[in-house]
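Scroll down for the structure; my scribbles are underneath it.
With one protein chain removed, the remaining protein chains of the complex are shown where they sit.
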Amino acid sequence: MTDKSSPAPGRANPFGELIGLTFSRPEQGRSLCVLEVREELMNPNGILHGGVVYSMADTGMGAALHTLLPPDEMCATIEIKIVYLRTVTSGTLRCETRVIQKGSRIAVVESEVMNDDRLVAKALGTFSILKRIRESSAE
Amino acid sequence: MTDKSSPAPGRANPFGELIGLTFSRPEQGRSLCVLEVREELMNPNGILHGGVVYSMADTGMGAALHTLLPPDEMCATIEIKIVYLRTVTSGTLRCETRVIQKGSRIAVVESEVMNDDRLVAKALGTFSILKRIRESSAE
Amino acid sequence: MTDKSSPAPGRANPFGELIGLTFSRPEQGRSLCVLEVREELMNPNGILHGGVVYSMADTGMGAALHTLLPPDEMCATIEIKIVYLRTVTSGTLRCETRVIQKGSRIAVVESEVMNDDRLVAKALGTFSILKRIRESSAE
Partner (left out) sequence: MTDKSSPAPGRANPFGELIGLTFSRPEQGRSLCVLEVREELMNPNGILHGGVVYSMADTGMGAALHTLLPPDEMCATIEIKIVYLRTVTSGTLRCETRVIQKGSRIAVVESEVMNDDRLVAKALGTFSILKRIRESSAE
């Protein structure tokens, strides 16, 4: 039920649910997530808030990298740069992500966000790969 | 009433309200926004979602730059890079932003996000400055 | 003679020549530049200095964007993020660049740097498009 919006199947993703993010088509080193633009995601200018687009990329990057990790490893965002190409006011957003390189400790990941087939944002990020210690410790 | 969470006083900021962002202390070229960490902002690892921290920086940058613009101008995020220094699981986040440089068409803005006085993220962004055309057109 | 190393044919590119950058195959919105790794471009660890790889990307981005500009316009780098995927110690570097989006004032450009067919760096940058005023004024 909730695993549609969860990069790690079976684990809840509260913020992903808050903004309405859904995931599909898991593949090795790739992810696809989708979001319907709606009023409560807007900024004061009546445009989709850039933080929503960023959150798609960040979550999608974690999900794509997750497909390449053994069960005892997890990942954490080190940094992401996102550039906005077009404003979004309605419709569906699709975020396609792929892992460019996965080392033992660092991974580089790239996302493209499309609004009805037009590229609206591109993000390039770096993740840290960590041993999982009792589920909830990230560093 | 709603202007606490609105960078442009008097104008609603739906996404800022969704995540619980509040603004205070407007100054020339600076902004300060605050957010209480709560369950629905978490990622699947039980850690504050990086998209929330980013959204504080993005919104805070727009608010700081807004203080320097005449009424007929608005701004739009071109790109932001954010780097995460520590994970956040509880408490209050404060995002302090300052405009590093404001040209006629481009501005460079910097944010630091603190969690109970520890630096947890730093962001460096570029904004486009635009003539306001009938309120809702951004480019 | 010198136009091999000059993005703007007929105009000298002193720093490009200093590091040994050569350009070929100009196309609409794309550029390709090449550099032979040599001893004087190394860092103290005996590895190609990251500044050389960055300089290929920055120069290649300007050259790719230049193909899309009328004679009375020029461009200037606003910002670039570069991520390094592998270290380089010898061989030839090829930097392939394409303009992702060109607006009237802002362009977004992407470069990939290959070392003997392996991706060694990726860069994502933003450029400002300016009216050319007496050749040497950039802002």
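Read from first to last, the chains carry the letters A, B and C; within each, the first residue is number 1.
The criterion applied here is as follows: a residue touches a chain if its C-beta (ideal position, glycine included) is under 8 Å from a C-beta of that chain, and two chains touch if they have at least 3 such contacts.
Note that the structure is predicted; figures quoted are calculated from it, not measured.
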| item | value |
| --- | --- |
| Omitted chain's touching partners, listed by label | A, B, C |
| Where the unshown chain meets chain B, residue by residue | 81, 83, 85, 100-101, 108, 110, 119, 122, 124, 126 |
| Residues belonging to chain C that touch the chain removed from view | 6-8, 11-19, 39-47, 49-52, 54-55, 58-59, 62, 74, 76-84, 86-87, 135-136, 138-139 |
| Touch list for chain A against the chain that is not drawn | 78-79, 81, 103, 105-106, 126, 128, 139 |
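One rule holds for everything that comes next: only the chains that are shown with their structure count from here on.
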| item | value |
| --- | --- |
| Path length in steps (a step moves to a chain that is touched) from chain A to chain C | 1 |
| Interface numbering overlap (same over half, different under half) for chain A and chain B | same |
| Rounded Å distance between chain A and chain C, as computed from the means of their C-alpha atoms | 30 |
| Chain centre separation (chain A, chain B; CA means) in Å | 20 |
| Where chain C touches two or more other chains, by residue | 81, 126 |
